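Presented below is the structure to which this report refers.
Selected chains only, in their assembly positions.
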Amino acid sequence: MRAKVYVTPRKGILDPQGRAVAGALKSLGFGAIGDVRVGRFITLELDAPSRAEAEATVRQICERLLANPNIEDFTFEVDAG
Amino acid sequence: MSAAPIALPGEPRVDLAAARAHGLSDAEFAAIERLLGRTPTFTELGVFSVMWSEHCSYKSSRKHLKTLPREGASVVGGPGENAGAIDVGDGWVAVFKIESHNHPSYVEPYQGAATGVGGILRDIFTMGARPIASMDSLKFGALDHPRTRYLVNGVVGGIGGYGNCVGVPTVAGEVMFDPGYNGNILVNAFALGLARREDLQSARAHGVGNPVLYVGSATGRDGIHGASLLASAEFDAASEAKRPTVQVGDPFTEKLLIEACLEAIKTGAIAAIQDMGAAGLTSSSSEMAGRGGLGVELDLERVPLREANLTPYEILLSESQERMLIVAEQGREAELAAVFERWDLHAVVIGKITGDGRWRARFKGDVVADIPVAAISDDAPVYDRPAAPPSAPGAATIPRPAAPAIRPAPAAALRALIASPNVASRRWVFRQYDSLVLSNTVAGPGGDAAVLRIKGSRRGLALKVDSNPRACAIDPYLGAIATVCEAARNVACVGARPAAITNCLNYGNPERPEIMWQFVRGVAGLRDAALAFATPVISGNVSFYNETEGRAIPPTPTIAMVGTFADVSLNVKHYFSFPGDAILIVRTAAPALAASEYADLFGVASGQLAPIDLARERRLIDGLVECAQRRLVRSAHDVSEGGMAVALAEACCNPTAPFGAAIDPDATDGDVAALFGEGASSVILSAPAENVEVLREVFAPLEVREIGRVSAAPRLVIGRDIDEDVAALQRLYEDALPGRLGRHD
Amino acid sequence: MKWGVVRFPGSLDDGDALWALRDVLGQEAFPLWHKDETLGGAECVVLPGGFSYGDYLRCGAIARFSPIMKSVARFAADGGLVLGICNGFQILCEAHLLPGALTRNRSLAFICDFVNLRVENAATPFTRAARAGAVLRMPIKHGEGCYVAPEDELRQLEERGQILLRYIDENGEATDAANPNGSMRSIAGVANERFNVFGLMPHPEHAVEATLGGIAGRKIFESIAGVAR
């Protein structure tokens, strides 16, 4: 199975990368851009007997490693395939 | 003798057209057929094309490089190894080299520069030396060229990203902006390592039957034909589209490799070791076998792969980073494997050393290449390419628009110069580099040369890299000499004795006689200057084909000088530190505006370069070293871009608190060349007044001119022309690059 | 005092910490390997600077799971002294042995420079050799040293005196201009609630020799060494 994990800087936490991208877009002439946030996108392949178990594993992986709960939020999706 | 290698199913036909597509000339293809006694297989064709490329074979430069002085009392180890080494005392040797990564950095600035750093570090630790310092010489297009900012950010980010993460301090460098590099930047990376003399390793294989081990990252399709296509063919719009797979650096794996290889070397179980650089597995295996006069046999299906289905051709030519090839003493493989395991790296046996002088590769049982080792390591063609001066200086290179001629008042000129891109503080760059890790940095970037101590000893090293393309464009011979003089002077200003040189010769297409002429004259200048300073050229690199749409970069020999201290505590700073000290200037000739920043900025026609008297240059260097050893001066600073006025301003900027200088009117007398001229070698010293007479003896027959005094009030006063607040000048100096490259607050 | 300096894959300033402790300050110091499960009798454990595991995901995120970190956590729980420098600080935050997190410098660039620090609380095992308010000059060299924590956490840190070092300017003010990386409240170093775990972004081990970067960093090591006496 294949999981896609999205990690984003938590709201209220400074996101200097997002700010830099927004600034760069402005100076490139993209006028109508609002808030920009830059996070991580992780794809992983895993073996699991069922989708539910795969989801449980991915959640654990996110909580333990992929996201820092102090400053980041995560969401994920699991596809069979 | 084994059977002739087989063609693999689906492989392209090998004929003249295929050879040409591989960058081989018709004559070269004929020579290959003659050497083999048959037509090469497609895999073999690929092997020849990289090994006979300019980048790997030095076919256009070899004849001329042979004229460089390589010998010296301190030189250790024979030529032909991965990097040169000199004895620096107390049983230590310094191993160093510089290499270009120009084209990859233009295509992909971050990864190109990063992998340039990674590659040069491997050349050092493969010799058994622990890398302890890096430098970078960077040439970008004009600051206002649309691509420059992007390239600067990427290149500086990549050098820092790799160097910082691998734990080797970047202690010095240089940065220049010039329209001559608009379409072809230069990224030259230098590394230096220290080893105990007895621990120096060789890349000369020995021992028939000894196993060949592969260590490090798995092989992918990275940079296939990187060396031959990227570094040996000029740039045009189309080459941007036919990008090869970009090599991505992994400094973490490199750090593990450094530690593991140095530990493995200590076991004594290594017979030979070499990194897989340009032309990867092919060059490392054939060169190690070739140096030992032996053969080698590789089983390609044992090579660790990052992706499935790489062909033998791809496995042999891949330039994936962070890989090493080791010839182990037979029976001691397990011992080595254990060392690598400890560092989470795997050593895999992929072949063995043979006695038949053949370079043979098998894939799943079939022989896919079988070539005499000498044919790829030694028998590459050597060319004596025609050289002829251009119709006019600069005719071969990218035209440089002349600035409109203006003649500002001296104070305004000083303010403009100090904030000009080629003079202003490089802090924006070097603040992004860890210059402190390893705890050896006595003086990091910001002064004339970096100063490193050698732990557990009083000794130390000084290093600096320099180039002077403006002078080289006017006169490639004198320009090369001026460059060596500047590098030596930077090293001597901090008090070290210049000891040896490594160099990177960046030029255009050597198939054009004007470019070949620039190259030949550059090598001659390097030779003459190296002889004059008794600083052998112990390693180096040639980068040809630095062209865009048929126009070459200015000739750019980059010179890295390494100097030694018997007592590093005697190092000298470049800034004033004592009010009332006499300020002195010592020169080898009168300064001139030719090839100066002033001429460039204010539209002065440059004119010819004055001849350089190498005996006087040597005197200056010897005098500076003696000043340090006898503690005669409190500061010494090289006069470079911007001339004496800028050098005085820099010397006022003591990092603790700025000082001032009061310079007598008759030192310059309103003369623009005296204030802002370059060309001649000059240094500014500060010393207690009672030392002035001794200093005159030290530098004789050079004239030591007392031109003023250090003052406590931070104002730079030069005769009647200039009276400026040093803090204000410092702000201009510090803010110029951040202001133009994007702030880093 | 016995010092153990942990070597993770990708540690870089481990040798510098050992050099500072052993060769400059004359302490008994030894390396600890990340795969070890014991601390070799160390009375203070140092997590050094560097890029452990390349810092590829988040700084310190992977090192935190090294076998030795279980022992370090137990040691800290028993009141043992733990000092995290730069990457070590990041690892301690990731391991929840210190509050907060370290994120990318607001400039998004790596910074190697000297900074001035003010000792905010001198009544701790890590700062007792200094006066409260003393100014220490040390280098920083990091790309991710911007300290962040929720507002209420910051308030508590402040109230309990857990903020040990702040970035200040030459006039002694914790101004925005003197804050090199955008850290909240100019925080350069924090301790845990029990004051036996301390993390800081500046490098005291690079400020122990007059010829190399000053000697202000000695105050930190001398404070710790003094505890044993």
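Order of writing sets the chain letters: A, B and C. Residues in each chain are counted from 1.
In the analysis below, contacts are C-beta pairs under 8 Å (C-beta built on N, C-alpha and C of every residue); 3 or more make two chains touch, one makes a residue touch a chain.
Being a predicted model, the structure only gives us computed values, none of them experimental.
Stoichiometry of the complete assembly recorded in this file, written with the chain labels shown: A x2, B x1, C x1.
Here is the rule we go by: only the chains that are shown with their structure count from here on.
The touch graph of the protein chains shown is a line.
Computed from the mean C-alpha positions, the centre of chain A lies at a distance of 29 Å from the centre of chain C. In this assembly, the C-alpha centroid of chain A lies 41 Å from the C-alpha centroid of chain B. In terms of their C-alpha centroids, the spacing between chain B and chain C amounts to 36 Å. Looking at chain B, no residue sits in touch with two or more other chains. Multi-chain contact residues of chain C (touching two or more other chains) are listed as 106-107. Residue ranges on chain C touching chain B, taken from their complex, read 9-10, 12-13, 15-16, 19-20, 23, 49-51, 53-56, 106-107, 109-113, 139, 141, 143, 177, 203, 205-206, 209, 211-213. Across the interface of their complex, chain C is touched by residues 13-14, 16-17, 20, 40, 65-66, 68, 70-71 of chain A. Contact residues on chain C toward chain A in their complex (touch as defined above): 57-58, 61-62, 65, 93-94, 100-101, 103-108, 146, 148-150, 182.
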